[in-house]
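With one protein chain held back, the other chains of the complex are shown just where they sit.
Think of it as A, B and C in the order they're written, each chain with its own count starting at 1.
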Amino acid sequence: MNTQPLMTPVSQEETNDLGFGSVVARESQRRLLNRNGSFNVSRTGLGLMSSLSPYQAVLTMSWRKFFAMTLLFYLGTNVLFATAYLLCGPGSLAVSAQLGIKNHFLLCFFFSVHTLATIGYGTISPVGLAANTIVTIESFVGLFSIALGTSLLFARFSRPTTKILFSNYAVIAPYHGLTAFEFRITNARRNQIIELEAQVLLARFEDVNGRKLRRFHRLSLERPGVTFFPLSWTIVHPIDESSPLFGLSAEDLRATKAEFLILITGFDETFAQTVYTRSSYLFEEIVWNARFTDIFNHPTDDGLLTIDVRKLHLLERLETKTQSER
Amino acid sequence: MNTQPLMTPVSQEETNDLGFGSVVARESQRRLLNRNGSFNVSRTGLGLMSSLSPYQAVLTMSWRKFFAMTLLFYLGTNVLFATAYLLCGPGSLAVSAQLGIKNHFLLCFFFSVHTLATIGYGTISPVGLAANTIVTIESFVGLFSIALGTSLLFARFSRPTTKILFSNYAVIAPYHGLTAFEFRITNARRNQIIELEAQVLLARFEDVNGRKLRRFHRLSLERPGVTFFPLSWTIVHPIDESSPLFGLSAEDLRATKAEFLILITGFDETFAQTVYTRSSYLFEEIVWNARFTDIFNHPTDDGLLTIDVRKLHLLERLETKTQSER
Amino acid sequence: MNTQPLMTPVSQEETNDLGFGSVVARESQRRLLNRNGSFNVSRTGLGLMSSLSPYQAVLTMSWRKFFAMTLLFYLGTNVLFATAYLLCGPGSLAVSAQLGIKNHFLLCFFFSVHTLATIGYGTISPVGLAANTIVTIESFVGLFSIALGTSLLFARFSRPTTKILFSNYAVIAPYHGLTAFEFRITNARRNQIIELEAQVLLARFEDVNGRKLRRFHRLSLERPGVTFFPLSWTIVHPIDESSPLFGLSAEDLRATKAEFLILITGFDETFAQTVYTRSSYLFEEIVWNARFTDIFNHPTDDGLLTIDVRKLHLLERLETKTQSER
Partner (left out) sequence: MNTQPLMTPVSQEETNDLGFGSVVARESQRRLLNRNGSFNVSRTGLGLMSSLSPYQAVLTMSWRKFFAMTLLFYLGTNVLFATAYLLCGPGSLAVSAQLGIKNHFLLCFFFSVHTLATIGYGTISPVGLAANTIVTIESFVGLFSIALGTSLLFARFSRPTTKILFSNYAVIAPYHGLTAFEFRITNARRNQIIELEAQVLLARFEDVNGRKLRRFHRLSLERPGVTFFPLSWTIVHPIDESSPLFGLSAEDLRATKAEFLILITGFDETFAQTVYTRSSYLFEEIVWNARFTDIFNHPTDDGLLTIDVRKLHLLERLETKTQSER
């Protein structure tokens, strides 16, 4: 049998990847994961409906944007129905003597507001079949929209909003007579996350049969998980002889475009749901021969143990004899 | 003890099935799973309430249908209450001089709209005990329906809408010196699915003690799972000597009505829920000696890796010496 | 050390129970689990709030009851506020000439309806500070109640309504040269449950140091789980020499008050949630030397495989030489 060159290496390499596929391994020179955990790849051809994916968008947009969007929808719908009432002609709305609005479009607009929001003062009221029919439609649209808005609002609320904060830099520094790769995380929210587990993978370009291919290595952790996570957690990969980082310098990492992919899983107590967080450190986000500054506030007056989340990113440079600095 | 023939084989065969039962294994000549993952079987006698299963239906119908259904419900309820007001007699509604609607039923209908949607302009208003009592009922129905509609709307939103796209055809083709059964999947939505796992089972008719019975075989996969799924995933079953496909031709698969049952599980990040997807490939949906066309767009100008989802189904025919084509 | 008699045996026996505690094991002569899966025990002293547990009740009551409850709440609230308006005195409501309601309480009641449901025709309207203040309160109560009703309605909808139907009787009958304990289940709803697993435990009274104590035995199953559950599933415990049922007669089961506790778990696809169902068969719900009647409709005209759920409970008596009937 004659096997095609493209097909063969794909699957073989895949056994060592995370689902990015072999083309990523070969071609992309970019980082695989962005700091915020999103993938640095894209899919085209998903079609209009999937591309728009309105629900996904509505779920994940900022609250400010969500509020603006609903306000816009509200005003837009009113403008639309105002136009419809306008098209019914001048006699289609009965107006109380005191209303004080002369502009016919504004009249129609405010009548639409009274109707869409189901207020119905009666100071403006529909006259004739056309206007009353539009009222029937608008009231349905109003009710459906209120239901829709409530649903979307709750859909936003019901999603776990876990936010794990990663230290801006990871360090590679002396540790217990060895060297270790370390980074630090904390919970940016007040909720409790428990049963945390971490996976760290090193992706770098290696020579495979004379070609530069990206390979993936799982890094063993000193503690792959913690039961509780009330404060902060420093995740440590000791660089012993079995580590793929053993003997590498900062320059080696740069030359092989090394990237550390992080996957954190835990159980969010408020939402009673399993949550996943991703991030990554590129070679240039590693600080050599530094350590994380103590994150605790001590002593505290009342003996209560507290950390200062703002210190999460602070580093202190270590003085060493043998230095392979960044 | 004397055991009955029907009973005995059932259980023995079941140890090798997936929950379809031995009768399926023996009798049904149809495919077990449809392409969309639904089961090709049915249950009767579920009773009216279960048969109607309105909630299930409302949850899974299309958005267009859902919108039409609620609109119909809205209009229908208004017609119902309009009729009730009509039956109260001509004096039961007070009408403002300017309303411009002469038809009494239409008057009743528009009054019902004003009431059900809780607008209440007051240009039509209830007169007397009967009409006011009906208003009391209608306002309750209105509020309950709005609550119901909102609930159903949200129930639809809160369900994971994961949609895994399967390649139209699976292939059996040379692969690393062996042959392999392969198909390709991608995520048809913009959300991320992680921790994907695949199970592939071969169902085919075999001679068991002189009877043609359907048997199930689990196929070993090169990679049973991927951590991330940002692009596409080609699932590969290498046909080595331990494979139940070893040595079989396209004609053999046709003769035994071979069907490949697929079960994909993963974790939907947007909904923070585990999701399941099923599909199947029947013998006639296998293409022999073909490979999947490269799904990536290369090179991309900005170095960003992209796939074109529309290429998911594309195949390229391979030229081989020993051919056992479809 | 001198250990107290009550304390000691409790813990020792517990190692063999399911969480019922040793007193259940010793004292209760009743069945442990009812057919519908509820526990045949109760807890007192939970306190008023826990005892009432209104949310739990609202979630699990029938739809008819739920509808009646909300209607009652609606009418009751209106009666309450009608009384409040009544207490404001005769001049507190302005009534349009055409309203046609003379009874002052009815006027107040209908005004309350207009207000609580936020209709506000204006044909009855509040006069003075007292009435307007009550309107302010009632409108808040109205909005809060609508929100509450919508929430409760959705809370009902969002609960998995999985309903597994158990055959009315289990059978103990010849099976593959052995005897087996068997019962049959099907899904009473149209949704799909997958990854089903079954646990079956035998509870019976045994002589332990001269005392009759209830002991629990896990029964091994021919198939502890099925991947799919589109039709029905017959759960089979073969009574081989390792079975605690080996050599027992119907009379033995009656004498030891044998009870078979069933726990079924699965994944409900519609709700994307894990679901649990319990049931039990008491010794008197076992039929000896019978088999389940074929549940399938064959042949079907279109080759589609169907089962008739109404046949789930049907049994056929077997003729045997050595009979140990019920």
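Note that in this section contacts are C-beta pairs under 8 Å (C-beta built on N, C-alpha and C of every residue); 3 or more make two chains touch, one makes a residue touch a chain.
All values derive from a computational prediction rather than experimental measurement.
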Wait, the hidden chain, what does it touch out of the ones we have here? A, B, C
Which residue of B:T115, B:T150, B:T186 or B:S232 touches the chain not shown here: B:T150
Looking at C:A82, C:L107, C:I146 or C:L282, which makes contact with the chain not pictured? C:I146
Hidden partner chain, residues of chain A it touches: 67, 70-71, 74-75, 78, 96, 98-101, 106, 109-110, 113-114, 116-123, 146, 149-150, 153-154, 156-158, 161, 163, 173-177, 179-180, 186-192, 194, 196, 222-223, 226-234, 236, 267, 269-273, 291-292, 294, 296-299, 303-311, 318-322
Using the document's contact rule, name the residues of chain B that touch the chain not shown here. 118-122, 150
Contact footprint on chain C, counting only the chain that is left out: 1-4, 6-8, 10-12, 14-15, 17-21, 23-24, 27-30, 39-47, 50-51, 53, 55-56, 59-60, 91, 94, 114-115, 118-122, 125-129, 132, 135-136, 139-140, 142-144, 146-148, 150-152, 154-155, 158-160, 199, 263, 271, 273-276
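Simple rule for what comes next: only the chains that are shown with their structure count from here on.
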Pick same or different for copies chain B and chain C, depending on whether their interface residues overlap by over half. different
Which of A-C or B-C has the same interface as A-B, meaning more than half of the contact pairs match by residue number? B-C
Go ahead and note the Å separation of the Cα centroids belonging to chain B and chain C. 28
Residues of chain C touching at least two other chains: 118-122, 150
